[in-house]
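Left out: one protein chain. Kept in place: all the others.
Chain naming follows the written order as A and B, and within any one chain the residues start at number 1.
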Amino acid sequence: MATDYIYIALFLLAAILFVVTTLLIPVTLRFLKIIPHNPTPVKGSPFECGVETIGKTWVQFNLRYYLYALVFLIIDVLVVFLYPWAVNIRHLGLTGLIEMLILLTIVTVGYIYAWKKGALEWK
Amino acid sequence: MNLQLFIPELTLAIFAIAVILLDLFVQRKGVLAGVSVAGLVISAGFTLTMWGSEPQTIFNNMLAVDSFALFFKLLFTGIAILVILASVDYASKLTNLQGEYYALVLLSVLGMMLMAAATELISIYVALGLTSLSLCALVGFLKDSKSSEAALKYFLLSAMVSAVLLFGMALVFGVTGETQLSKIAQVIQAMPLTNITDNPALVLGVVLLIVGFGFKIAAVPFHMWVPDVYEGAPTPITAYLSVGSKAAGFAVILRIFSSAFGLPEWLSLNWGMLFAVLAAISMTLGNVVALPQTNIKRMLGYSSIAQAGYLMVGLATVGILPTADVLGQSAILFFLASYTVTNLGAFIAIIAISNKTNSDLIQDFSGMIRRAPGLALALTLCLVSLIGMPPAAGFMAKFYIFSAGVHSGLLWLVIIAVLNSVISAYYYLRVVKVMWFGEPTSTEKVFSSGALRFSLFITSIGVLLLGILPGLVMKLTEAASKMLAFLP
Partner (left out) sequence: MSVGLEHYLILSAALFSIGFYGALAKKNAIIILMCIELMINAVNIAMAAFSRYSVPVLLTGQVFIIFIIVVAAAEVAVGLAIIMNIYRSRETTETDKIDLMKW
């Protein structure tokens, strides 16, 4: 029982040590004058994939993303049912296959609906 | 497995999908209402052919196909047909969203049918989710500020309550290790318990289940959503909510509480008493707050809280006299049938009138008897039935349920209920007085479409038929209630 906690304590110690060391490395290097200290506005600005940033970081996202997210969420979550079925496919047999096809038909109809209604177009 | 027993539900699902697809590819939107009504009629037809056969279960005991479920399936398809006919005038306002409207109505009927048939916690939860989500979307269908406010209120509260309900289900599952109602009953009866304090987790689970379904049936103190949602929702959907969602809630409560928690006595006596107290509070609060209302939809909202109170007298009876006979169950089913035709009739008349006047205020119904004699007469009949006066259906329903209450020794509750009926007469009759003796605000006649008049005619006939010849339906309700004792 107590030995279990020793493992946890060791892990905890290792985690703390790792964090402290990684924090200390740049400070030490700077202190030893191995890395130069020469800040400019260009250096201090955020850098993302070689593109210059425009505006603030806190922006409202376009409503369009939300529609994609909804369509994705619904279809994604339904996949949860596919895994248990796939594992047991032999055991469930033809009935299971038909039931799964019914589920997929309904999802497909939903997809066609979203498509026809223009939810997938970027207007 | 026997898939043909699932045909009524499958038909509805297929028609719901067909309506969505048709809406995408067909320009004339008028056909959609026809297709949905056809789907409901076919589904009801399949349900009728199963009536009277041996009770069976499908999907590994997840759904029962017995007279109890079939009774409710017929009730729900009937409700939906009338609601769709009544909303033909209304849906033309929705222009490009008609397909979704009808499809959502079909899907919510499907959810309610599954609720009535479910004999397992998982299927109950999924059916409940299907019903309440489609209803949420329907409540907010008008997209104006009142309607979307109603939808937000309904959605937030129903999501919260469904989480509470789930916690109750988790506790019941944890204590008994089963999700099937009949097996839960076996495990509970085998437990060596004699008192309510012996197993707090189980009791907490049962109470949380009551909270969850109490919200569905609009019982006080879980009623706060009712007036706002009824006022804001499109009127056909208000009618639908007030009868459909309530009936589905009672179906599930009856199924769970008479099969899973029906015995032993230490449990059933206590939940019976809890329902009795909730019944007394619901009727009193509903009726008293309905008195000063000026909006008729809001007034009927409070009135539906009061009616839920009368219905819960039946539930209390079921808990206190669990094995004696099926008087309580049968009385609830009869009351639900009569409440359905009555309330639908009232709402259909209101739809017709407010389509013309563009207002739901009671004062605008003034002198309606001269502007629209048929509508006013039908509305009067329905309001009289809601009070519970003969010869309307409401009288027989109340008589039946109150006599069940007296039979199980709940005389105090029945006295409160009768006093409440007297209070309720005041606000129902006020509308009647305004319609018959008020001065008309204009001389213009109120016209309504054929579909709407047809559905109003059907409901009025139903109100009179159930009031004058109640024996026919009572036979059905008794046959349906006997099935509750059957455990899959």
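A few points about this structure:
Keep this in mind: a residue touches a chain if its C-beta (ideal position, glycine included) is under 8 Å from a C-beta of that chain, and two chains touch if they have at least 3 such contacts.
Because the structure is predicted, anything quoted here is derived from the model rather than measured.
Among B:Ile42, B:Leu97 or B:Leu152, only B:Leu152 touches the chain left out of the display.
Per the touch definition above, the residue from B:Gly177, B:Pro221 or B:Pro390 contacting the chain not shown is B:Gly177. Of the candidate positions B:Glu9, B:Asp66 or B:Asp228, contact with the hidden chain is made by B:Asp228.
Only one residue from A:Leu13, A:Leu29 or A:Leu73 touches the chain missing from this view: A:Leu73. Hidden from this view is one chain, which touches chain A at 1, 63, 66, 70, 73-74, 77-78, 80-81, 84.
As for the chain not pictured, it touches chain B at residues 121-122, 125-126, 129, 133, 136-137, 140, 143-146, 148-153, 155-156, 159-160, 162-164, 166-167, 169-171, 173-174, 177-179, 227-228, 231-232, 289.
One rule holds in what follows: only the chains that are shown with their structure count from here on.
Taking each chain's centre as the mean of its C-alpha atoms, chain A lies 43 Å from chain B. Contact residues on chain A toward chain B in their complex (touch as defined above): 95, 105-106, 109, 112-113, 116-117. Residue ranges on chain B touching chain A, taken from their complex, read 1, 13, 17, 20-21, 24.
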